[in-house]
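With one protein chain withheld, the remaining protein chains of the complex are depicted in position.
Showing subunit A:
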Amino acid sequence: MAAKAVRRLLSEYRELINNETDGIYAGPVSEDNFMLWECLIAGPPDTPFEGGMFSATLTFPDDYPLSPPTLKFTCDILHPNVYPDGTVCISILHPPGDDPNMYESASERWSPIQSVEKVLLSVMSMLAEPNDESGANVDASKMFREDRQQYENIVRRYARRTVGL
């Protein structure tokens, strides 16, 4: 574990506990490995995701914060910008160097001044406003565009499942 990354993560963790943001809960899985976090993201209100509690893991690279963490949902989720395996595809998690979709502006990409809190907030707004132009999950994108009703039904079912209903 890189000492520098761990120090920064500790400090971010303290800030998260002392200064709670609604709908976001995150913390290291264990004290032995500070580079792996677990987090819960509440489904944003007035969307089909409302009421759900989506669990995800955050994995930090050794050169964090130079490189971004990766975020992967560990629950079932249907979303145009989430790969079928749960990995989130969102501009804030892409380093400025590589642009898989060739159109993101540099300002919304990862930079060391971003933080766990900002990443999770972006994911929350991503849930509210999917970007169907850069579909990570092509089927979901297609459904989102062509059969919104079915998309919302599935999303609602998954959201209920996350809280054990």
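We adopt the following convention: a residue touches a chain if its C-beta (ideal position, glycine included) is under 8 Å from a C-beta of that chain, and two chains touch if they have at least 3 such contacts; residues count from 1.
Criterion: contacts and distances are computed from a predicted model.
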**OP:** Have a look at "FAD-binding PCMH-type domain-containing protein", "RNA polymerase II transcription factor B subunit 3", "Postreplication repair E3 ubiquitin-protein ligase RAD18" or "Proteasome subunit beta" and point out the UniProt protein name belonging to the hidden chain.
**Re:** "Postreplication repair E3 ubiquitin-protein ligase RAD18"
**OP:** By the contact definition given up top, give the residues of subunit A that touch the hidden chain.
**Re:** 1-5, 7-8, 10-12, 14-15, 18-19, 31, 34, 61-63, 65-66, 95-97, 100, 106-107, 111-113
